[in-house]
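Shown here: the complex without one of its protein chains, the others still in place.
Naming follows writing order (A, B and C), and every chain is counted from residue 1.
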Amino acid sequence: MFGMGGSTPRILKVSGTLAAGMVDLWSGLGKDLQGGDRHAVSSRRMKDNLLLGTADAQDQQLVSQILGVRDAGVALTYLSFSSGGMQRGLGVSASFNVQNLLHAEGAEVLELSLPGDAVSVHATAEGFREIFSDAQAWRDSWDEYDGKLEKYKEKLEKYEKELQEYLDKKDEEKKESAAGQESKDKKEEKLPTRPKPPKKPQNKSARDDVLAAMDGKSLVRLEAHSFLAIQEAIALKKEFGLSLFLVGGDDAHQLASELADAQIPVVLSLSTDESGGFPEQDMLSRWMTLEDHGVIVALSSGGLHKDLLFMAGQLIAQGADSEEVWSALTTIPAGILRLSEDFGRVRVGQSGSLLLFEGASPFDASAAVRAHKPR
Amino acid sequence: MFALLLPLFVQDITILADTLHLGTGQVLSHAVVSLENGKIQSVMEGVSHGFSKDAQQPEGTYYLPEAHLTPGLVDAYSFLGVHTAGYTVDETKESGAAHALSLTADLDAPGFLHAVENGVTSAFLSPDSTNVFGGLAAFVKTSGGNPFNLYRPALSAAKVVNAAAALKISLGLDASKGNHSPWGKPQDFRSRRPTTRMGTVWEIRRQFYRALSYKEERGNGLADANADLDIMLQVLDGRLPLRIQARRNNDVQTALRLKDEFQIPHMIIEEGSESWRAKELLAAAGVPVVVGPAYDEVSRAVATGPTLAELRLLANPPAVCCEGLEEPGHEDHAPDAHVVKITGFAQDLLLATTTPRYDAAAGSTFGRQAEGEKATPATPALLWKAGVSCAIGSAEAHDSALSEASLIHQARTAVQWGLSPEQALVMVTSKAAMLCGQAKHVGQVAAGFDADLVLWSGNPLVGTSRPLLVFVDGRLAADLR
Amino acid sequence: MSAQHQKMRSSFLLFPVLLLSLTGFSSAQEGSVAFRVGTVITMDGSTHSPGTVVVEQGRITAIGGADLEIPFDVLLKEYPDATLFPGFAETHTSGGLDRANENVPVAPFLDVKDSIDPVSYFFEDELRLGTTALGIIPGANCVIGGRGRVVAPAGMTMEAMTLDDSMGMKIAIGPKSGWSRSAQMAELREAVSKLNRDLRTKAQDILHQGAVKADALKADEAGEDSEEDGDMWDSSGGYVRFGEDFPGKDLLSEEDVDEIQRGLVDILNGDERLWLWCPTATDVFHGKTWAEDLGLLDHIIFVVTASAWKAADLLMESGRPVTLTGSMWHVERDPVTWEEVRTFVPTVFHEAGLAFSLGSEKSRMGPHRLGYQAATCIREGLPRAVALAAVTTNPAAMWGMEDQVGALKVNADGTFVLMDGDPLDIQSKVLQVWIRGSKAYDRNTDERLQRLLKGQSR
Partner (left out) sequence: MLLSLLLLPAAIFLQDAPRPSPWLLRPTAIIQPDGTLLEGHEVLIQGDRIVKVGVDLELPDGTRIAELSGVLSPGFVDAFAFLGPREDYRPVTSSLRTADARSLEAKDLDEDRLSVGVTSFHLMPRPTNVLSGWGSLWGSGQSEARVKQSRASLSLLPDRVADRRLGPDSLPGALEILQKELPVIPKSTHFLNFIDTGEALQGWRSLQDDHAHHFVAMDGIFDFGGALANQLVGLPTAFSFLDARTAETWRRLKKANIQFAFGTAQGSPLTLRLAAMKLSRATKNPAFAMQSITTHAAALVGVSGIGVIAPGAYADLVLWSGHPLDATSRLKATMVSGMTVYRANPLEEK
């Protein structure tokens, strides 16, 4: 039964099963929206790229892709920058609004990425430490600045007193010279120098995003695949207290216990480019080991956002429990993005779109699926 | 917003028009035209009818007050559906005379829809100029064919009327682009002649001589059939017109020289950007010209002269003081003691030495850019005044839905540059049909002609009027009311 | 400047000659002239046929019917079948410049005055088409492009051509080529926050020096009074008026801000008119929010292309004028069937109640000229007054020069165009163009046009 807007809800009798739309944390749409961008500014915001209406004739290919994602049953998709250095900018998650185009939801997320090869992963991690410690230093520099300000104030008072003495002595001399006495032993007094006020610390706008992340106000999305990269990620989280979630994590299962006690959720991709739409063989076992150690795991399309349901079905075919797969596609990713009250479940007050499919399970391609948007 | 109303069967239609342009320059008023199975059945004048604007007209009758009815426009030189990137011309060999464009043109191209919306009902598709011999041009109706495209409404594709409308030959730089001498470059089929203008003409002569010797051998049964050379023979006997693309003045003269040398009965010059400079020769030889799209800015059209301000300066240059030109110690004399006035020879020298500033005349294909220096929007007017029969084409104007440079706009620009409105309409209807070899079928509103008609909201040559109804072969191809 | 042109210009320099005095258009004595013509379209609400216009010392002094009496010393010209008309106004173009943009993205310090080429063909063509005022401004491949200037298309020097040098600053919301919009907006935000940081540090320095000076004075030590930064005393502070206060803000004077950032301070102070390049509907949304955040909404003018028609309600809500450049049709293909849906954008703007102006794009094939575009608007159903206003009075209002150009009013500029028919008919020709009381163009003495028409070669 759907509320179709307007005061009295219209009753729509449908057959089939109703479920909440899926949440895809790693879709390729962000890259398409960003287009070719040779100018990677670290303070970029994906929110600026969201389309209001189709820009012009060339964009109907992009809109057809967006519609394809919606029809594949995805209610909320996270839009990330595709490339551009360590600190890529602020990604944002977006749902589909009435004109089928994207509507920003929830807070912006700081995007970082660690490269795969062993040599540069350490260097990049050091680079992150620098960014974070520089932001920290900048914040400390404020307290330091307050300290300096105190010292400056004391010096100022001392200087004021000296100036006053100097001025009084000057007045006496003037009085004396006016009275014709030569005071030979007049020591050459020099005007005391005024202390300089301390410099205010200079800020770079990208630093505010980093500080927000360190205070846990905004999430951090870190793309890391290799064992070394994940180790660095865990270290970074502990060192700077980031509320971080890991994307990619091909070797994450080897660090399952460390990830568990660092409470870092992991987003696994159901497809790799070569497999062309089918999960890796060991995908299930990797997921299971992570689950057994208590790591929160969400599943995502990893770019091929249109075949999410089919890929998830493959996982069930390999023996996964369909309830767990479904929650890893809906409630868990919504929780990671802190949007669980709007998405992931079918309950009162939910704003995300619903998914209606004939037959028992959404994975059965032989049964039709229709996505319906109550708003 | 436009809606394509396509009754599938072709029923009898009567159109009443307050003003009817016959296409030959003649204009009738209060005319009634009746169409029957795709042909114009009768044209009657001065018939008073009782219809008012809002009276309910019976089925199949169209009357719009103050509307002008004209024959469907004929685009005499068009690249509709022709991939100008050389896709429809095989460059393996320079002379592919037998390649038919009707096989390789994209009859579903969106350009045909745009053309119909601008009142163009038939078009002469000219092969691309990347080969010396472009092959056989095609004459098509811009609507009525069955589209291959899944998303196109029925009967909205182009329909080939004549698959061998003319043989296309290109003079000038286009054909030799990409060829290179065999040395220093990897061996491929492009390491061949022509690489210059002379080479291009040499290739044409070679093919014609081969055709003539092939004719004798065929005569006494020695040579076996050769499709390319058969086409060349048809041109030499006059059974097939020859379309020769010549932009520069010297190319136009080369074309006329080839006409005399091989006694080619039907030759038509295509594009002719600078044909106005050889208009007397063209008039004497009786060779018609199909002019390509005009540029809409004078500055680019005639880029050779200095600007207005500079011309005024050149006309009466200021006096010059000999200041310091002689030996030293001369500075003390009064400033204009002896002033040299620039007159006569010095002035001409000045005029001659101011080399023209060359603004690349922007055409859409490479050739037109390099060879359009002396082009002018006044070409149709100049050719008409000199007695050369001329038609106007819009080349690739209809490809984009945005370009307002449609065929009717080219006619309006010609009128702005000195051509009379009647002649302009003739050049895009009956004269264009004649130069495409369809003089008996399209381009006129007369009994027996194809039922290609356009009802305009006002005089078609006024900027504020637009097509309302477009009929192709008696079928309503576009209803833009 | 293309090389040949350069050579030609240098060939003049061989003759030390005073260009202006001998042949300048605004010749020494400001002419007084009166025209009695078939119709006068004043664009000021009235049309007189027959009508008379009197121009004295470059300004219109009287407009009226055939019976208007002419001052004795004014030369009367009679053209019974001609039409007199204020001439078209090109709101926003980068024609006449050798290159439209520098490759420095944030360049508030640039100005078109250094690049306008008075002898360029562009101005000659505009004159021949009856355009009497052009807003020349840098192109859109930038973040902040630089200052523009309103010019008349006649005059031998840039100063002689200038009508108003405070046209405003070009800011691009639509991304620079090769950038995404997120990068473009990030650069814009970064430029503003860097300026704020620099101003605060500079203010702090000035405060400190001021205090040192004050103490020195108290001690009435002679001490050489170093001129370089006596800001404490000169009253030229108060240059920075935007944003929330910070200590020493009112002491900052123009010299304290380095010249690269002065343009940006003018923008944020709201002293500059801002031409916001928002080609698509999404850009309009981001441009409007950016302007609102900085409180600059009532200084901006939207420069849009046809694909911004979907943001018509947003534009209406902002209440700011809009200039539509390039084609007036927007063709959108349905994402699934690729069926072309064409929308005539001026009708959408008109129905939304927007005051818009049209800009002709220098295109090769299409007739994107103001007269023809206005005619097309009428063809598509817009009332004639709206179409004419879009190419005359609306641009003048956007430049803030309502009572100088765009319409024939008493003591407006003596600028008008004489045509042999209705200005919107493609076949009517421009006979004469008068700019500020002096004749700038006459068809009979247009040698190049005559040569073209007669077809003589040189």
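The rule is short, and it goes like this: a contact is a pair of C-beta atoms (placed from the backbone, for glycine too) under 8 Å apart; a residue touches a chain by one contact, two chains touch by 3 or more.
Quick caveat, the model's predicted, so the values are computed rather than measured.
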Seminar exercise, completed: Shown chains in contact with the undisplayed one are A, B, C
Exercise. Which listed residue, A:L67, A:A104 or A:L211, touches the chain dropped from view?
Worked result: A:L67
Exercise. Of B:G119, B:G135 or B:P241, which one is in contact with the hidden chain?
Worked result: B:G135
Seminar exercise, completed: Across the whole complex, the chain not displayed is touched by chain C residues 335-338
Problem set entry | Where the missing chain touches chain A, by residue | 64-65, 67-68, 71-72, 275-278, 288, 306-307, 309-314, 316-322, 361, 363-366, 368-369
For this session: Kindly note down the residues of chain B that lie in touch with the hidden chain.
Result: 86-93, 96, 98-100, 102-108, 135, 146-152, 186-190
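In the analysis below, only the chains that are shown with their structure count from here on.
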Exercise. What is the shape of the graph in which nodes denote protein chains and edges denote touching chain pairs (line, ring, star, complete, other)?
Worked result: line
For this session: Averaging the CA atoms per chain, pick out the one whose centre lands closest to the mean of every protein CA shown.
Result: C
Problem set entry | Centroid comparison with chain B (C-alpha atoms), farthest chain | A
Problem set entry | Separation of chain B from chain C, taking each centre as the mean of its C-alpha atoms, in whole Å | 38
For this session: Just give me the whole-number Å value for how far the CA centre of chain A lies from that of chain C.
Result: 43
Exercise. Out of chain A, which residues touch more than one other chain, so two or more?
Worked result: none
Seminar exercise, completed: The residues of chain C that touch chain A in their complex are 176, 178-187, 189-190, 193, 197, 200-201, 204, 207-208, 211-212, 215-216, 218-219, 221, 280-282, 284-286, 305, 307, 310-311, 330-336, 338
Seminar exercise, completed: Counting only contacts in the complex, chain B reaches chain C at residues 1-2, 110, 113, 151, 276-277, 279, 293, 295-313, 317-318, 320-321, 323, 350, 353-359, 362-364, 374, 376, 378, 381-382, 397, 401-405, 409, 412-413, 415-418, 421, 457, 461-466
For this session: Note which residues of chain A are touching chain C in the complex, please.
Result: 33-41, 43-57, 60-61, 63-64, 67, 81, 89, 163, 166-167, 170, 191, 194, 196-197, 199-200, 202-203, 205
